[in-house]
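Here the complex is missing one protein chain, while the rest keep their positions.
What follows is subunit A.
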């Protein structure tokens, strides 16, 4: 029934279109802000229904296509007759305002018309794969209006931005809306915005800042320039948030950074008067922080800064080294003076490290580049010798001074000591010859432990823990063994004394304390064939018997050079207790039997080397305490001298220590370390070849260096020699085809 009705009510095109025209006209008036009542629902439905009816009619009365064309026509006409003229007669900011208005209007126009013509969107348009009403409408504006004005609009916008950059206020909301026009006309893509606006904006920005940069770099100091740059970057970021599209920010910042910071980087950073060097020199941490902040986002921007930082620290370190060396040569006469300089140097190096670590942490935000720079700087001067002593030795002496009695332990409090030890260990990281340090440390530790000169057992253990944490258990195993030995020795002594008291037939006549050491842990000491005084021989035998009861499978080697004796010297004036080394005691006890002895006689009776005897006699007759008188009374020992017990000797103290100046162990330590290194290199080479089977020469050498780097920096020539040696010992062979390669021989 209805279909009949419909047929009766078929609409002619002209008829239907005139209805639509009314609607369109009304819409235009509303958009032009003419007085016009808003659409009533009936009017709306009428528009919609008209289109609907015209489209559902059977062909040839199905007017879908004509209506679609008319839709586009309506919009195009409106743009041509109304929109464009209104824009053509305006300029600059007024033109922008009009554009924004027209853009808004267009959106309204398209939306309303789309709703009227909605039926087309449901069937006709998808079936023909035509652009939707919305797309067609927006495109019309884009092609007719946007295309014509976009370039002028862009110029107007850039002019306003320039104004704002020069400090004037502008209408930011307007700019934001204009930018929306560019973005909106991209129809979902950013192309229009990027090509028609952004690219020009970026270029304009670049030339603006290029100009500023050239001007400022002439006159401004580095800190001032940096402040200005920072301010500009901040303002540009704000600009984006106020009216530009967010995607522009990274591109904008890059351009600004490039002109203000990258192009002038060298001039700025290396400025003689106020650049990085000067800032470091004058401790301008704030300015350096700014420099870091500014160059951090720039690729490779921080490299020159880090480099200058490294140079500066290296120079400071070298200056300290030179200072110490100069002071040492000035005080070459008194050896005590050199010692003090060493210690002062270490303290100053620690201070230097603390100071610049703060820079790394605060100014440079813990950036790895700067950690590396600091490390490399310290590695340069921490490995320089001072007055003949290697840095390894100086540092070991420093530790010794803290740990021995009368050293740090009495002067500083526990926390301060712990802190100092921490810092010492930090310096150790920079020393490449760590094994050398270990050996010196071990020797001094041995002396502290054996002669009871250690200030605090806890500290001895504490520093070993720190070494272990940093350098691994292998580094500290021997040192820890030494500490354990001392503890065990004390228990052992108690058992020995019990043994003596229960075995009444062993009367020693002397109080004997023995410390048993595990050979591997302690530095190597040469045993000697000293002829002991008879009193002592008994003691040795007694202990041997005791020790045999404890264990059968160990051999005791006696190191008399490490012993201490307390002797009562019955001098004319008074009896004085002398604390001497065992060797010294052996010499003195000879005079119990004879008044005078010649050098040669003493030599024969004791079975010592010349070197040792000279030292001993010197300590007893030429230094502060002259227990023996020497003829002639010269200051040095000669083989023709004669010695006599000095009965006239006296001192205000009742007990004195007669020191025996230690032999210079430096040479021996270096020799021992060199020997160990040869073994270490051999072991590393074998280990590498065993796992790799075949390896090229260069690679083998470099891997070997890397393996050993934790403990020392091996000499390349030495490695090559060791390779040859291993070949001759048939651990390795040269590859017959490629003589540059080595093969592992199982």
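For this structure, a couple of remarks:
Please note the rule applied: a contact is a pair of C-beta atoms (placed from the backbone, for glycine too) under 8 Å apart; a residue touches a chain by one contact, two chains touch by 3 or more; residues count from 1.
Basically, contacts and distances are computed from a predicted model.
You can't see one chain of this complex, but its UniProt record names it "Elongin-C", from the set "Fe-S metabolism associated domain-containing protein", "Elongin-C", "Odorant receptor" or "Protein PAT1 homolog 1". The residue touching the chain not shown here, chosen from A:52, A:558 or A:571, is A:52.
Of A:88, A:122 or A:690, it is A:122 that touches the chain left out of the display. Here the missing chain is touched by one residue of A:108, A:319 or A:716, and it is A:108. Although one chain is hidden here, its contacts on subunit A can still be listed: residues 2, 30, 38-42, 44-45, 48-49, 52, 56, 108, 111-112, 115, 118, 122.
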